[in-house]
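Only a single protein chain was left out; the remaining protein chains are all shown in position.
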Amino acid sequence: MATSEASTTYKKIQVRRYKPEENPEKNYLNEEKGLWAWLTTVDHKKIGLMYLASIAFFFLVGGILALILRTELWTPARSFLDADLYNQVFTLHGAIMVFFFLVPSVPTVLGNFVLPLQLGAKDVAFPRLNLASFYIYLIGALFTLTAILTGGVDTGWTFYTPYSATTGGNVIMMTLGVFILGFSSILTGVNFIVTIHKLRSPGMTWAKLPLNLWALYATSIIQILATPVLAITLLLLTMERALGIGIFDPALGGDPVLYQHFFWFYSHPAVYIMIVPGFGIISEVVSTFSKKIIFGYWAIALSSLAIAFIGFLVWGHHMFTAGQSSLANLVFSFLTFMVGIPTGIKIFNWVATMYKGSIDMKTPMVYVMIFLFLFMIGGFTGIMVGALSVDIHLHDTYYVVAHFHYVMVGGMVMAFLGGIHYWWPKMFGKMYSELWAKIAAGILFIGFNMTFLPQFIMGSQGMPRRYFNYLEQFQPFHQTSTVGAYLMGTGFLIVAIYLTYSLFKGKKAGPNPWGSRALEWQTASPPPLHNFEHIPVIINGPYDYHKPMSEFQLGVASKHNGHHAEETVDVPESAQEKA
Amino acid sequence: MSSTSATEEKRLDHVQHHFVDSEQQFESAKMGMWVFIVTEILMFGGLFVAYIVYRSWYPELYLEASTQLNAFWGMVNTFVLIGSSLTVAMAIRSAQLNQIKGLIYNLYITIGLAFTFMVIKYFEYSEKLGKGIAPGEYYTYDGLEHEKANIFFSIYYMMTGLHGVHVTIGIGLMIWLVVKAKKNVFHSEYYTPVEITGLYWHLVDIIWIFLFPLLYLID
Partner (left out) sequence: MNRLIEYMLPPAKSTLAGETDALFAFINISSFIFIIGITLTMLYFAWRYRRKSDDDVTPVISHNNILEITWSVIPLILVIIVFSWGYSTYMKKISPPSDAYEVRVVGKSWLWEFHYDNGNVSVNELHVPENRPVKLIMSSDDVIHSFYVPDFRVKMDVLPNRYTSVWFEATEQGESTVYCTEYCGTAHSNMLATVHVHSQEDFEDWLETSGGSGEDLPPVERGEMLVQQNACMTCHSTDGSRLTGPTFQGAWGSDVPLENGETVQFDENYVRESILEPNAKVHQGFQPVMPSYAGTLDDRQIDAIIEYIKTLQ
């Protein structure tokens, strides 16, 4: 293909400059209209937006569940829920947030939208498969909703046996839902890997791959390697309940700790499925708003891969108190610390990128700062629970709850919000209110810390997680936490309002409102149906801010840029640059 | 990217809009299937791990329980699947050589062999279920002394069952290929679906080649 022609055989191709159109008449949003066109679209951008809508819905549901939990915990005893209902609510909060929001969000929304644009491709490698992944996601969601409406599930999102094999409710529906969802995740991973390998535009070598794509690539690798194991685990669990196969049920001769190994073999790497794409967003945003070349490109790119691989070897740190051998604990504890190193490297490189930059504190950059601060706390408390003797004390307490909310909400959700604010003008061609965006970010920051900082303290003091009743000494912490949760809810509400408002009344964004050098900004906003009117040709790295913008807008005429539309081949005559 | 004459243009109907050329599309599809095969191996890998864990805990259980499996029919099934792998490879060869009839015949034989496999599997299952060798808590057979015999058969049913589901999916895929081939969709320039279905079928075969000795031939 074209890449090899440009890079390995050094065939000269003539390119010319394609300045993105300021006011394109046609774009992907208005070219195919109507509900049916949306539901059957194979366009990666529209699929990304459909995911955005579904994920926003599940985030809302999960968020409401969280507020119900926090409200119930206002008093030490029963406030307004029964214990059984409370147990169902925390199970659903966890399961929905993890499987329906955290795992798919960045890859399916921002990944789908941005990945082909950043590669200079017209679409992902398998557009129909991409649409199929979306519907598989919806079918999985449907199963889960059925489970909620027909008996509910009270196992906790981890479905630990033997409790999950014996309790009432509709666990089968729930595990089947997550099983199906897994295939959506696998197919997205397959699609992204092949797209990154095979659909790079001419000149896009691995060394010029945007860091966002390195992150998505690492994520996809984890997705395809870990998710099948979750699938088989949940299938075994489903069979456990349906046929009583007994592999995990001690009453039938099985072993419950084996289940935990199986489960965490997926679910620990899954944590990196959630956070690594966030790292990609941070790299893009930090470079754009510092207007400066990224510091340590290879350090950041390879540390993503390192995290992906070491992440597979640390699952046992969820089981330090589960009765596994001390040798296993030794190894898992050591490897856990080893994941900390590449993560630290990333943080240092991002901060170093800001050095001597030209820093513009627009909303996405504000989210990067919030991310860095909160994620650091999440990371360092990870060191705490990775240390064996301390983890014995902290395991399964609110300390762990606070730790992973700092990583997941403080890290991943903040990065996601940063990404949404960064690419929003590209998605819809509209700008949101900068003032409201900053107010909301401030509220989220305060609300978040108010919710979860007290949880570190009560966790250290011994408050176990998943408790419906608690001792009175913990009440002040719980109440602060509850107030913080409502503050956070308000913050998210404001975000939803001003973003929706911007769709109708927002100012026109123009193709490149941030002055970024990255490829996705070198086409119109919103982009045309097939992303570029030409085939982009890349001669510079995505962060070469020391080079003029014109060198980032090169390409050759596209041969067939529609669905087999007959077009005359436009031979470029006024070539300004050569590759 | 080279100039194409009008007749060749028609042959390029199969190239989807987002690919530059036929070769890129073919390479992508093939790589996609390989990556998917990796996920399949990991999925079965989970079951193999469960198998290994229980085998290391209860080696004598495996020795004892595997005597209930019929190695002869297992062997027959192994040859059936290896044969079908051969015919699917011949189907790809036919497609490459533009021999559409040969492609269809080879697909028919493959489908036939796959059915044979499933029929033999059906008789094996029903013979065991008749004896009360059912998975897990429905296990009622008393010919085995080991108290965890039910677990062995749970693993047996899960592994062969999941494999059987894959064989069934393969049959579906090949019927779809036959329909497409009859519509003259495939030719020497375009046989990607045949190629990747073939890859999938080899995977199904290889998994069985592991399952057979691990379950049937423990002595």
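The letters A and B name the chains in turn, as written, and every chain counts its residues from 1.
As a convention for this text, contacts are C-beta pairs under 8 Å (C-beta built on N, C-alpha and C of every residue); 3 or more make two chains touch, one makes a residue touch a chain.
All of these numbers come straight from a predicted model, not from anything done at the bench.
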| item | value |
| --- | --- |
| Visible chains in contact with the missing one | A |
| Chain not shown: contacting residue from A:K26, A:R128, A:R466 or A:K508 | A:R466 |
| Omitted-chain contact residue, chosen from A:G442, A:P476 or A:G515 | A:G515 |
| Option from A:R241, A:K292 or A:H478 whose C-beta touches the chain left out | A:K292 |
| Among A:L52, A:I377 or A:V537, the residue in touch with the chain that has been omitted | A:I377 |
| Missing-partner contacts on chain A, residue numbers | 83-84, 87, 154, 156, 160, 162-163, 166-168, 250-251, 255-257, 290-299, 321-323, 326, 329-330, 333-334, 337-338, 340-341, 344-345, 347-349, 351-352, 354-361, 369, 372-373, 376-377, 380-381, 383-384, 386-393, 395-397, 456-457, 460-462, 464-471, 515, 545-546 |
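Quick note on the criterion: only the chains that are shown with their structure count from here on.
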| item | value |
| --- | --- |
| Geometric centre distance via CA averages, chain B-chain A, whole Å | 34 |
| Interface residues, chain B side, partner chain A - complex | 1, 3, 13, 16-21, 23-24, 27-29, 31-32, 35-36, 38-40, 42-47, 49-50, 53-54, 135-138, 147-148, 150-151, 154-155, 157-158, 162 |
| Residues of chain A touching chain B in the complex | 1-2, 5, 116, 121-127, 129, 186, 189-191, 193-195, 197-199, 224-229, 231-233, 235-236, 239-240, 243-247, 252-255, 258, 262, 530, 535, 559-564, 569 |
